[in-house]
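Excluded from the complex is one protein chain; the other protein chains are retained at their positions.
All chains are identified by letter, namely A, B and C, in their written order; residue positions are counted from 1 within each chain.
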Amino acid sequence: MNDYQHSDSFDNLFELYQEVIIDHSQHPHHFGALPQATHHAEGVNPLCGDTLTLYLKIENAVIRDAAFQGHGCAISTASASLLTDSIIGKSIDEAKRLFEAFHQLITSEKETAADNMLGKLIILAGVKNYPARVKCATLAWHTLQAALRQDAQPVTTEA
Amino acid sequence: MNDYQHSDSFDNLFELYQEVIIDHSQHPHHFGALPQATHHAEGVNPLCGDTLTLYLKIENAVIRDAAFQGHGCAISTASASLLTDSIIGKSIDEAKRLFEAFHQLITSEKETAADNMLGKLIILAGVKNYPARVKCATLAWHTLQAALRQDAQPVTTEA
Amino acid sequence: MLDAKAIKKDFPALNQQVHGKDLVYLDSAASAQKPQAVIDAIVEVYRKDYSNVHRGVHTLSERATRHFEAARETISRFIGAQDSREIIFVRGTTEAINLVAHSYGRHCIKKDDEIIISEMEHHSNIIPWQLLCEQTGAILRIIPVTNSGDLDETAFKKLCSSRTKLLAITHVSNAIGTINPIKALIAEAHRHNIPVLIDGAQGIMHQRVDVQDLDCDFYAFSGHKLYGPTGIGVLYGKTKWLEAMPPYQGGGEMINQVSFEKTTYANIPHKFEAGTPDIASVAGLSAACNYIQQVGFEAIHQHENALLHYATEALMTVPELRIIGNPTERAPLLSFTVEHIHAHDLGTILDHAGVAIRTGHHCAMPLMKRYGLAATARASLAIYNTQHDIDVLVEGLHKARGIFKR
Partner (left out) sequence: MLDAKAIKKDFPALNQQVHGKDLVYLDSAASAQKPQAVIDAIVEVYRKDYSNVHRGVHTLSERATRHFEAARETISRFIGAQDSREIIFVRGTTEAINLVAHSYGRHCIKKDDEIIISEMEHHSNIIPWQLLCEQTGAILRIIPVTNSGDLDETAFKKLCSSRTKLLAITHVSNAIGTINPIKALIAEAHRHNIPVLIDGAQGIMHQRVDVQDLDCDFYAFSGHKLYGPTGIGVLYGKTKWLEAMPPYQGGGEMINQVSFEKTTYANIPHKFEAGTPDIASVAGLSAACNYIQQVGFEAIHQHENALLHYATEALMTVPELRIIGNPTERAPLLSFTVEHIHAHDLGTILDHAGVAIRTGHHCAMPLMKRYGLAATARASLAIYNTQHDIDVLVEGLHKARGIFKR
């Protein structure tokens, strides 16, 4: 039960629901379809039924544009919004490294050097104290991977 | 657990395994087939796999002869042996009443008036202290009922 | 009237803090907490009378078997069955329904036959029938749900026909609380000679169920929602069906004689209970039935209804909160949404107030779709809940709105 002690106070919640996150969830960036998309994939969180479609426009192994549609909680919507912000202009390899770094951020206790590359994404760090919500934060990222793999089947956040 | 107290001593066993019972089990009466049988049925005790075939020769609603074959423990063999002894010469109705009285004897705590009609069968009374063995003592009797009903399917001692 | 505060003391798990707050458990529809009496019954089995059942002549085995079958009697009386052989022990509601789909299905359902379910079913009362239809070519017919959250009874009547081979319907909707008029539905189905399976997962704990009075053909429920242990549930079935149905799982305890040439099966209920059963949980379920009967269904009904009324009024004071459905009769559970706040976020925030609610699709995706929702928050009430629990919930909801309205 130790991992719960540090979030014993109601105020800790504000670490999770920072203003930036609420903002992104209420006014997500790049929300909508992307008609010129070259890649897209669907993601599902079977726990809550949330779904997300991610669109990418890739040229010469560089993500030129990205957008998403769907329905999710504040964490998953903010995460998707921040994801699109972060990957536009990045190469596929850079995006994959970003995924690794992000995954580290919200699942492991220790800080790593890679945290530097995360930029704004760092504000989602608080999620790691909410194991049941980690899947919300990673849905968009799993969907990104599926889109890069050009999966036809929806990807899920299940282990 | 109260019902176990009265059989707390090893010697109580002799109430179950009386000499007459051991005798009947080792030298059963009317053991074998009955070629002139008019009725027969098979009984099975699924708990232990014991089986028993009972043959009856019935004329004018009177059991003229009876015999049994099969394989069982001391209690079930003695019970079958005593059953054949008891029913030969009895009318079908009398045999049915005997079944009722016998069933009472080994399943209920109180003695009843019907105990009088049981004759030698009374020596199986000790079985009632051994719930797991009641089925051994009743196998022959359930098979008798099946034979009277002329069942084609084997009867079991299951509840 | 029932003394919920006193009852709460019987449930050790309720006397704890979460995030530094007293736990307010409003998730009993997912699984109820257990009174000490149930825990004690399980411990008693393992500490004293433990052995496998139905197989031995030694004292422990005999005691274990006797307790096991006595539990069957207790549970049989609890639901008013005619005969304890009509009580089949299974893992839970889900397995009970799968057993019927598999065994009754194989016995009675073929291509182009129809099975009626409703739009408000739990996935456990949808997927077994979808799988059966896939395998047999039978057709699944769906009773629609009205805006208020009731079954569309006119539509139901139209669906009934001579092709219909089963009606499988929930007693109470776990997602929005609708209590279906099952007695009337059963009567209507029987007029067409349609047997009826009732998914009682959410019905069994709020009111006295009398399967003979209902005249249902099957009634399925889970122990863990009835203040009993996990791993155990019951399929009640009328003798005539159970005797006609082929076995479900094959194995020990369900046989009469086995040979490679020909195997014959045991009588009911054992025919459907292959393998070693959950002996300890059966004892626990029996203890749960006794506990509930001691509290009394009349008191339970009165208490839960009063609390539901209080909760409904209280929730309606929260701005932008919408209660889903307004059915004719409702079990003590409320599903709701709060504008601009996703149910998951509500769940997390309430958790920090010590309040445990369920959020998501409640394993009822088709019903969610019908209401155009992906997820709701659900507060479900049980015998141990109090008005204070509701007050803490409402306070937490205001807090959540505060966080999202900065």
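In the analysis below, contacts are C-beta pairs under 8 Å (C-beta built on N, C-alpha and C of every residue); 3 or more make two chains touch, one makes a residue touch a chain.
No experiment lies behind these values; they were computed from the predicted model shown.
Across the entire complex, contacts from the unshown chain go to A, B, C. Contact with the undisplayed chain is limited, among C:61, C:178, C:202 or C:335, to C:61. Contacts to the hidden chain, counted on subunit A, fall at residues 1, 4, 44, 46-47, 49, 130-133, 154, 156, 158-159.
Residue positions on subunit C in contact with the hidden chain: 12-13, 16, 18-19, 23, 25, 27, 30-31, 33-34, 38-39, 42-43, 46-52, 55-61, 91-95, 97-98, 101, 122-124, 126-128, 130-131, 140, 142, 222, 224, 229-232, 247, 249-255, 257-260, 263, 274-281, 344, 347-348, 350-351, 355-360, 363, 365-366, 369, in rising order.
Contacts to the hidden chain, counted on subunit B, fall at residues 4, 7-10, 12-14, 16-17, 19, 22, 26, 47-51, 71-75, 77, 130, 132-133, 136.
Rule of thumb we're sticking to: only the chains that are shown with their structure count from here on.
Distance between subunit A and subunit B, defined via averaged C-alpha coordinates, is recorded as 75 Å. Rounded to whole angstrom units, the spacing between the C-alpha centres of subunit B and subunit C is 45. As a whole-number value, the distance joining the C-alpha centres of subunit A and subunit C reads 36 Å. Touching two or more other chains at once is no residue of subunit B. The multi-chain contact residues of subunit C, meaning those touching 2 or more other chains, do not exist; every residue touches at most one other chain.
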